[in-house]
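Below you will find the structure I want to go over with you.
In this view, the complex is presented without one of its protein chains, the others remaining in place.
For chain A:
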Amino acid sequence: MTEPEGNSLYARSETIQPRSVRGRFRSWKYLAMVVLLPWWYLAPFLRWDRGLGAPDQAILIDMGGRRAYFLGLEIWPQEVYYLTGILVVAAIVLFLVSALYGRVWCGFLCWQTVYTDLFVQIERMVIGDRTRRLALDRAPWSLDKLARKGAVHLLWILISGACGIAFTLYFGDAPTMLPAILTGRESVAVYGAIAVVGGFCYLLAGFAREQVCLYMCPYSRFQAAMFDEHSLIVGYETWRGEPRGRWRKGQPFEGRGHCIDCGVCVAVCPTGVDIRNGSQLGCIGCGLCIDGCDSMMDRVGLPRGLITWDSIASQAARAQGETPRHRLVRPRTLVYGAILAVALGVIGWSLLGRSTTEMTVLHERALLYVRLSDGSIRNGYVVKILNKVRSERQFTLDIEGLEGVRMSVIGGGPHLKVAPDSVGSFTVFVTAAAGIATGRRVPLVFVLRDQKGGDETRAESLFVGPDR
């Protein structure tokens, strides 16, 4: 059956085999790879001493113990708003950096970019550069092709598997988990996580590649909204390059553009776009086309910078023969900077004021008050004390706001003992003599004091009495 053109919901994608290139931006990409990949794989092994009984892993998300550790910070489940804070800061940093320097994240730092880059380097080492790879793709199956393709996929799978393993190490004690994983002693959940994360690493970096940036990723869609004419982006100097045309050595450049239409910029592009068509969604801003074009300009004997990492405003200025002036401080960057400062300030302020003790008081609901035989009125409360310190603590509980009341604690005298790093729950009864709390709901403040001094925590509640 012949499928007519334009009637299919599925567009076959051509595999992009980017050519290797040397230059400034290539070096930056190598640097990003050399810093980020070891960091991802080795960070779980960093240690951080938190004292006896506490995990000594610098970065640890302890699901079973319901704690997250980041260096000196220990986050309880109810403090998950710190995660929200981190995400807000990350988003604003992305906005600010995009407005200033373009898609730096996409081009250099994103794991999709870094892993794709690594996988392409492996193909280059095992098979060869672009032309060799394209030739091998076209070639019929042979022992050589099988061996080379097999080696590439084996290496990809090893790296992806290690990626999956590294992911799981953030959720447990890495030095004990790693041998357990390798000797088959870990749980099905761990191997499942490794299979999912590793499988997607293999799939996305090995096969999907630029499709992820073009079709899946939301960031590539909205980053352009952060740009203005002063943002640094990868761009083709149309005024200088056009009209483009083939060039043979020795021909003069009078009356034509400097672009010799050699196609290097397209061949080196990891997403396969032609930057000469202008800034576009597919351009992840990695600058490899700049490296490619610069090396070609050197060979042709023309000045570098036919493709530049520059702002639209500078480009326009140069086209007019004016000196370009790059403006970092603009209303847009000021607003992003201000939002970032506020977000960081709020997080920092709440971290600094983070208490080691928290108390919640819940008034008994099943019976709001009990009338005792001598006519006095008793209220019940559940007092929960969060001890975020790694040692047992003793607290004293007091009441303010109601005079002449008695307080008793079920399962504890005046000293409320709370185990290290846990929540203590106490039933507290408050009794007021007849008449004191009649006909009203009296606000009541529970005051918790650490017996070793220092900490004082307050929680508000009510004392309920009969209407009459």
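Operating definition for what follows: a contact is a pair of C-beta atoms (placed from the backbone, for glycine too) under 8 Å apart; a residue touches a chain by one contact, two chains touch by 3 or more; residues count from 1.
Methods note: contacts and distances are computed from a predicted model.
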Chain not present in the shown complex, as UniProt names it (candidates "Cbb3-type cytochrome c oxidase subunit", "Peptidase M16", "PA-phosphatase" or "Peptide/nickel transport system permease protein"): "Cbb3-type cytochrome c oxidase subunit"
Listed residues A:185, A:299 or A:371, member touching the removed chain: A:371
Absent-chain contact - pick from A:135, A:216, A:281 or A:410: A:410
Touch list for chain A against the chain that is not drawn: 1-2, 4, 7, 364-367, 370-375, 378, 380, 410-412, 417, 425, 427, 429, 466-468
